[in-house]
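With one protein chain held back, the other chains of the complex are shown just where they sit.
Note that the chains take the letters A, B and C in the order they are written out, and that residue 1 is the start of every chain.
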Amino acid sequence: MFVVRPAETSDIPALEALAGIAMHGVHTLPRTRKAIERAVVRSIASFASCPEMPGDESYFFVLESHAGKPLAGAAAISATAGAHGAFFAFRNDVLQQVSRDLDISHNVHTLTLCSDLSGYSQLSGFFLCERNRAWPQASLLSRARLLFAAVAPHRFGDKFFAAMPGITDAGLRSPFWEALGRKFFQMDFLEAERMIEGARNRTLIVELMPHYPVYVPLLPAEAQAAMGRVHAEGELPFRILSGEGFVPDEYIDIFDGGPVLRARRNALRSFSASMRCQVADAGGAGEAPPSAYLVAAMREEKFRATVIECSSPEWSGQVSLPADARRALDVADGDAVLCVEL
Amino acid sequence: MFVVRPAETSDIPALEALAGIAMHGVHTLPRTRKAIERAVVRSIASFASCPEMPGDESYFFVLESHAGKPLAGAAAISATAGAHGAFFAFRNDVLQQVSRDLDISHNVHTLTLCSDLSGYSQLSGFFLCERNRAWPQASLLSRARLLFAAVAPHRFGDKFFAAMPGITDAGLRSPFWEALGRKFFQMDFLEAERMIEGARNRTLIVELMPHYPVYVPLLPAEAQAAMGRVHAEGELPFRILSGEGFVPDEYIDIFDGGPVLRARRNALRSFSASMRCQVADAGGAGEAPPSAYLVAAMREEKFRATVIECSSPEWSGQVSLPADARRALDVADGDAVLCVEL
Amino acid sequence: MLVVRAIVEQDIDGLLSLAAQVGSGMTTLKPDRDSLAQRVETACASFAERIPIQQRDYVFVMDDTANNRLAGVCAIKAAVGLDEPFYNYRIGTLVHSSKELKVFTRMDTLYLSNDLTGCAELCSLFLHPDYRSGSNGKLLSKSRFMFIAQFAHLFPEKLIAEMRGFQRADGTSPFWECLGRHFFRMDFSRADDLTSLGKKSFIAELMPRHPLYVAYLPQEAQDVIGMVHVDTAPARRLLEQEGMHYEGYVDIFDAGPVLQARVSELRALRDSELAIVQSGEPSSEAGPPALVANTALGGFRVIAAPLAAADGRMTLSSDQQAVLACRPGDAVRIMSLTPKKNPHA
Partner (left out) sequence: MLVVRAIVEQDIDGLLSLAAQVGSGMTTLKPDRDSLAQRVETACASFAERIPIQQRDYVFVMDDTANNRLAGVCAIKAAVGLDEPFYNYRIGTLVHSSKELKVFTRMDTLYLSNDLTGCAELCSLFLHPDYRSGSNGKLLSKSRFMFIAQFAHLFPEKLIAEMRGFQRADGTSPFWECLGRHFFRMDFSRADDLTSLGKKSFIAELMPRHPLYVAYLPQEAQDVIGMVHVDTAPARRLLEQEGMHYEGYVDIFDAGPVLQARVSELRALRDSELAIVQSGEPSSEAGPPALVANTALGGFRVIAAPLAAADGRMTLSSDQQAVLACRPGDAVRIMSLTPKKNPHA
């Protein structure tokens, strides 16, 4: 049984092992021992905090199958993307070019460096081991963060985003980076990602990246084609978040051109289609054909989420949980849980 | 009994009379005989057309109390704001200015000339005679356009906006214009509005207006204060549209700085809270306390809308209409009407 | 003898047959009688000072006095960009640096500008192929500097000249193909034709308005910024000898350089001198070739002659005096045809 829970100090070695197999430039989980320690400490402090409004909290979750076994994955959610400096992205703008006398008028797309997303809550750091990439676990790991946000909405903004990794070629060369970032950073994509540790909120971005709109038609075809396209490694999280209610639209990543998925809180299934239920006996369950649900304990500290098969709790307001799920979530009869269909 | 109906050729003299009392630079209804004729002809063709998707149709409505009496008001809605050239507005952007070494970081607001609203459907030309400025009539006139859009959604986009008139001083001087438009147009606000006939989709706007973002902190305090503020004449339509679901946000008018109200279709009460009902006998009505409803005939040509007092049609799916309302709407028992609370 | 002189109305036929020789690439000299007649009229009104200073267009022809044939033409516009916006790209520099990453990136940037609005412009230079020998080209091109030196009060602070930009062997412009074409979807030749119809400003409306990093352009386009067409290189050198420099302004279509100078720093303003005409035959040991101009606005005339000046006097033969329409005792302006080498070079 897979469970998502907050990362703990004792997870640090396992997280380091995970980071060792995650691809640079594609996965955004922290990579060095020091960065992992920082992230875990920050997460523990964040869960323990009682913010009046979303601040610089960042919540770091792990996915495990059985206590003591190697971690199966990790994922994070930050209260405010721009809490430590603005969060930068390219906004895809449309400029109108008109010549009345020539009777020509057309739209030109430009990319503008902007910090529009700074006030959003941000999903990041999603990584799942190869052998565990089944839909239920992947969904659980990704969406548990949003269930947590639904359990503790005051800890988050009312808009969320997640940047998907952009495409790279066999040599881990990003065609978008070659056309843009390289000219300003004078280094390879992976080297830049390593130096900046995957962040998009560093002052050096303002120092180095273009201040003026980039005219898309001037970019090489290969770079244009990469705009808004997702790396193969990102397809699974992309599908999960799309199902949740996220949509790609006008923002892309400044380094690799990958799409930024955005959603308002109310458009997310974890908010709009989740049900608060009471844990009940497994007795009266057999009526409807069971289907898979994500279930999360309704508490902010010691948050837990898992996947179960049960019949729809929709009308009863009660959900029957098997014993292992109760143990996994640390809940008993009468406790509140939040359920949403897988 | 007040009724909203499409403008007809025979309304032209009455519309000219209306235009004569409407304030320049505040009301956007067509002003010259020629412009009125053009608008009416275009509206008649638009009602008669069967567009597959929203195009350059524009629908012009009038409000009358009794057939034959002077018109009480007029209002319009266009399928696509930028059908004849882009529709220009200022977008209020936020730029991040950072100096790491000085540990200073702040946001600076800028106004960017943009054509983002070109694909929206646009409400415009709202004008109501002084003596008829009661809430029910005003609401009827303004919202009948949206009821029409709800009756014929394929004729409109899924986003709507309405630009509200910005503030002017006693001398009809617009402080926002003085700081911006005048420098490029080299003429008075009213003169510019007259020359451009209130339009915001003319090529000469690209020719004359600033291409680069305008830094808000550099504008005189008076101009900054005018940004997003509504002219006294606009307060009534502002309240009506706010109640309908429109919100002012990041766009303002390029001439007078008045707010642009925007809404997605589903956020509008005419779409989300309207009910399709059948006209029924006035018989079984007396049960619930009556309240005021806007009622529109469910047809695209010879569209009619009016206000009635009736008990909630919510659960019955039927609405009882008094005889004068039936006449006004030209409906009989069993005909479909669209109702929404006033 | 060849003389460069202010154009007169009777020159229209000669001008038209010259224009027929020009071929494409010069937008201000098309073989169209109406537009040329219009131009001659403006030029005559300019020399006669009948129109305001800023509207003037001084057109000169090179006249072969041996056969009364027009051998060439050149002009000075008193001011550009006052009726229609005059566009260029200006090359600027932006530095992006990060101490943390130890990166210091110096980027060239193209700004769409109207900075040259109000400058005077050298334009419409054409020498008939039959006359392309010796120092005829120099006489024709440089005669204009003698005019400016004599009538400096008629000119603004700055003088410019637009040079034709680099083209590939097939006549296409790499700069156009890599930049302009994306915003127009038309051929360079069509854009160029529109320009000759005075439509350049409308085309400029379609060009990108925000500053562009040069590094975004393909290498081929970057390489030709500020480069002249191979046929234009000699003309460029002549202007540079006179003190004109490429200062980072280029044509918005083909990125050909704009040469520019402060009028007060032109060689003609610094080094040309007035001298009093005296009659005589040039001595056997002729001086270096020089330009000699009379000082009349309406009847301005320039010839090339060996420098025979001493103590403020210039010796001219009676033929030369006749062609220059001057007499002993009159003042003429003289300047060596080519500059002396800089003693510090």
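Rule of thumb we're sticking to: contacts are C-beta pairs under 8 Å (C-beta built on N, C-alpha and C of every residue); 3 or more make two chains touch, one makes a residue touch a chain.
No experiment lies behind these values; they were computed from the predicted model shown.
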Practice task
Using the whole complex, pick out the displayed chains that touch the missing one.
Solution key: A, B, C
Completion exercise
Contact with the hidden chain, among C:L140, C:L269 or C:V332, goes to C:L269
Handout entry: Absent-chain contact - pick from B:L208, B:A225 or B:L342
Key = B:L208
Handout entry: Candidate in contact with the missing chain, chosen from B:A45, B:M195 or B:V247
Key = B:M195
Handout entry: Residues in chain C touching the chain absent from view
Key = 81-82, 84-86, 90, 92-95, 97, 104, 106, 111, 113-117, 149, 152, 201, 211, 243, 245, 262, 264-265, 269-270, 272-274, 342-344
Fill in the blank from the handout: Even though one chain is not shown, chain B touches it at residues 95, 97-102, 104, 106, 108, 110, 179, 183-187, 195, 204, 207-215, 217-220
Completion exercise
Residues on chain A facing the left-out chain by the touch rule are 206-207, 211-212
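Keep this in mind: only the chains that are shown with their structure count from here on.
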Handout entry: Length of the line joining the C-alpha centres of chain A and chain B, rounded to whole Å
Key = 40
Exercise for the section: Go ahead and note the Å separation of the Cα centroids belonging to chain B and chain C. Expected result: 57
Exercise for the section: Give me the residues of chain C that touch two or more other chains. Expected result: 205, 209-210
Handout entry: Interface hub residues of chain A, defined as touching at least two other chains
Key = 95, 98, 100, 207
